[in-house]
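First the structure, in the form of structure tokens, and then the observations on it.
Only one protein chain is missing; all other protein chains are in place.
In this document, chain identifiers A, B and C correspond to the written order of the chains, with residue numbering beginning at 1 in each.
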Amino acid sequence: MAEAHAPSTAQPAHGGGHASVRTYVNVAIVLAIITAVEVATLYIHGIPNWLLVSSLLLMSAAKFYLVVGFFMHLKYDSNVMRSLFVGPLIIAILIILAVMALFSAYILLPRTYP
Amino acid sequence: MTKRLFSASTARTVVLLAGVALSLSSCGWSLWDNPMTTVRPKSDFGRWSDEIFMLISWTTLVIFIAVEGALLYACWRFRDRPGAPIPKQIHGHTVLEISWTIAFAVVLLIIGIPTIKLIFKTQEAPAATALRVDVAGKQWWWEFSYPEFKITTANELHLPVGQSVAFDLHAPDVIHSFWIPQLGGKRDVVPHRVNRIVMTPAVPGEYLGQCAEYCGMSHANMRFRVVVHPKGEFDAWVKAQQAPPAESTDPLAQQGKTLFAQSACVGCHTIAGVSAGQIGPNLTHFGSRKSLAANMMPNTAANLAKWVENPDHLKPGARMPNLGMSGEQSKAIAAYLLSLK
Amino acid sequence: MADHAVPHAAHDPNIGTTGLDHRKMGMWIFLGSDCMFFGSLIGTYLAYKGKSLSGPGPHDVFNIPLTSYSAALLLASSLTMVLALAALQHNRVKAAAGWLTATALMGLHFVLNQVYEFWSFAVHEGLKLSTSLFGSSFYVLTGFHGAHVTGGVIWLLLIVSLALRGKIDARDYTKVEVAGLYWHFVDIVWIAIFTVIYLIP
Partner (left out) sequence: MATQAAFMPGAQAKEQGVLWSWLTTVDHKRIGILYGSTAFIFFLIGGIEALIMRLQLARPDNTLVSAQTFNELFTMHGTTMVFLAIMPMSAAFFNFMIPLMIGARDVAFPRLNALSYWIFLSGGLFLNASWLFGMAPDGGWFGYANLTSAQFSPAHSIDFWMLGLQILGVSSMLAGFNFIVTILNMRAPGMTLMRMPVFIWMSLVTQFLLVLAFPAITVALILLMFDRFFGTLFYLPSAGGDPLLWQHLFWIFGHPEVYILILPAMGIVSEVLPTFARKPLFGAPVVIYSGIMIGFFGFGVWSHHMFSVGMGPVADSAFSIATMLIAVPTGVKILNWISTLWGGSIRFSTALYFSLGFIAMFTMGGLSGVMHASPPVDLQQTDTYFVVAHFHYVLFGGSIFGLFSGAYYWWPKITGRLLDEGLGKLHFWLMMIGFNVTFFPQHFLGLIGMPRRIYTYAPDLGWNFWNMVSTIGAFVIALSFVVFIYNVIKTTRTGQVAGPDPWDGRTLEWSIPSPPPVYNFARVPTVHERDDFWLGKYGDGHGGKPRGAPAPVTAAELAAIHMPPPSYWPILLAIALSIMVTGIMISAYQIIVGGLLTLFLMYKFAMEYHRPPEGHGH
């Protein structure tokens, strides 16, 4: 990352330009389909819980990626912009997971008092 | 302008650091023996922590001397001399960097492994034979209950020597921290959950405890007293506590009892057979306690009368209201309470 | 269109020596920071999930069809937002203003849906801020998201008003792009909230 962004050597980096209106519409259609599937899974009974949760998380991650990558042009943007957003996002997710673990410790590993 | 006073200042640095080291090594030792010392442990739990503390202390002392020594030596050896050429422009040394990184990692392993072992060891479930004590930290006093014996007392904790004790810590109001320095580390007393600390007092004697988490106005006055008894003595104490309170024939005490029973006292305090208030400390055997108001002062008639008259004056923010007792009334109540052996 | 930022770098105070736009970079950092903001709120919600002592639980109150419709609205508004940017970059200012208006209206619709949702939860389901941990954490989390959407709507409408007054053209596309980044971010936060809070049982 260091040398790639030497001032005055970087390419002009502009949002837009790289994705066409057609791409945007296609992405939106995919987003709509995923959302529909997400909601539909709620009404199908008999899916094991782990499968439901993991598939919902997977689908929302896909939507997240599509919006960030295409609508926000991060897929085409400079590495600097990417790391400015993805780094904090990773820290935020890790902290959410850690907080969940800390607060569920009492449920998962109940301390038995005789 | 930047080149003067070199040798004199270095000498001063040396003297200063030598002084620091001296105070660390010599005058330190004689003063560890204090009523709330953490480095003269009197329980298994305290001793284990102290062992790791000493391990880390010696390790870090070696590092400390090495680092500060290197710093001072570098300052002396490489001081600017008149007419000195520009020093060689060294940018770094990869092998050195890697080796001291590894060295630090090794030191941390030395400290880390026993630490992790001890974390699990000290947080094991207590043995079935352990004595259970329910501790409630309240603004700004301590309640101790022994469910096996059906005893409740306040601000004075009595324990048998050599028996494992499991403290279950409750906080009805805000966060406190239960700490008896000589018997080992502290554990916070947190509303909404029950914390636990387990230890085995090893030496009979009297120890002091104190709340160690800021809990409001009189946090500094939330102290308690711990008595570790030889085995037989503890049983006797339990028996005495289980007995109904003594009836005094002293007229002043009798008058005090009447006053107590007729006033707002009964709303907060329990005295077996007299009242059943739950808010303030249980006073059934109040006369047997050595101190008053969460170990703030000796439990004497004069102190107690002052306390009853105006609690807030002695203990800022005290939750016990000023009941407007006259001097005579408070003296009577003090006489009654002190008769509750 | 400013396809050659570097030669102009000395003149445009918004373009840095890397050729990147200050405002855009600043917005990305803000969004990174906002990840931590919503991360803390979502963490709070999850830490308290299932720990309410009383009151209706999440799946007693949620109106999934309505919320799905809201989620679809926000996703659609993201599409109109990029279309607005694309139109402006081609200097089609009127079209851009139209897409921006559509975006803002969908955002507004989302907010109104949320107001209705809150109202019906409070009145029909008896879930208030002070009812239970669920009530507290749900309203604060989704409420702050709603506040973000409201801020975005105001921002977009201000840009529309500039466009209508002829004060925006292709040169100013970065302004719309930066507003767009914010808008899409609000959308992805909703993607996360929708799944984590509404859908996962």
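Criterion: contacts are C-beta pairs under 8 Å (C-beta built on N, C-alpha and C of every residue); 3 or more make two chains touch, one makes a residue touch a chain.
What you see is a predicted model, and the numbers here were worked out from it, not measured in a lab.
The chain we do not see here touches A, B, C in the full complex. When the whole complex is considered, the residue among C:K94, C:H124 or C:R171 that touches the unshown chain is C:R171. Within the full complex, the residue among B:M217, B:I279 or B:A302 touching the omitted chain is B:M217.
Listed by residue number, the positions of subunit C touching the unshown chain are 2, 8, 10-14, 16-18, 20, 22, 25-26, 29-30, 32-34, 36-37, 39-41, 44, 47-48, 51-53, 129-130, 132-133, 135-137, 139-140, 144, 154, 158, 162, 167, 171-172.
Within the complete assembly, residues 1-6, 9, 12, 16-17, 20, 23, 28, 31-39, 46, 48-50, 52-53, 56-57, 60, 63-64, 67-68, 70-71, 74-75, 78-81, 84-93, 96-97, 100-101, 104-105, 108, 111-112, 115-116, 118-120, 122-123, 139, 173-175, 177, 179, 181, 184-188, 190-193, 195-196, 208, 210-221, 223, 316-317 of subunit B touch the chain that is not shown.
Remark: the residues of subunit A touching the chain excluded from display are 1-3, 5-8, 80, 84, 87-88, 91, 94-95, 98-99, 101-103, 105, 109, 111.
Here is the rule we use: only the chains that are shown with their structure count from here on.
By C-beta pair count, the most extensively touching chains are A-C. One inter-chain figure worth recording: subunit A and subunit B are separated by 48 Å, centre to centre, where each centre is the mean of the chain's CA atoms. Mean C-alpha position of subunit B lies 51 Å from that of subunit C. Against subunit C, in their complex, subunit A makes its touches with residues 5, 7-8, 10-17, 19, 21, 24-25, 27-28, 31-32, 35, 38-39, 41-42, 49, 52-53, 56-57, 59-60, 63-64, 67-68, 70-72, 78, 80-81, 84-85, 87-89, 91-93, 95-96, 99-100, 102-103.
Remark: subunit C residues 2-6, 16-20, 24-25, 28-29, 31-33, 35-36, 38-40, 42-44, 46-48, 64, 68, 71-72, 75-76, 78-79, 81-83, 85-86, 89, 173, 177, 180-181, 184-185, 187-188, 191-192, 194-196, 199-201 touch subunit A in the complex.
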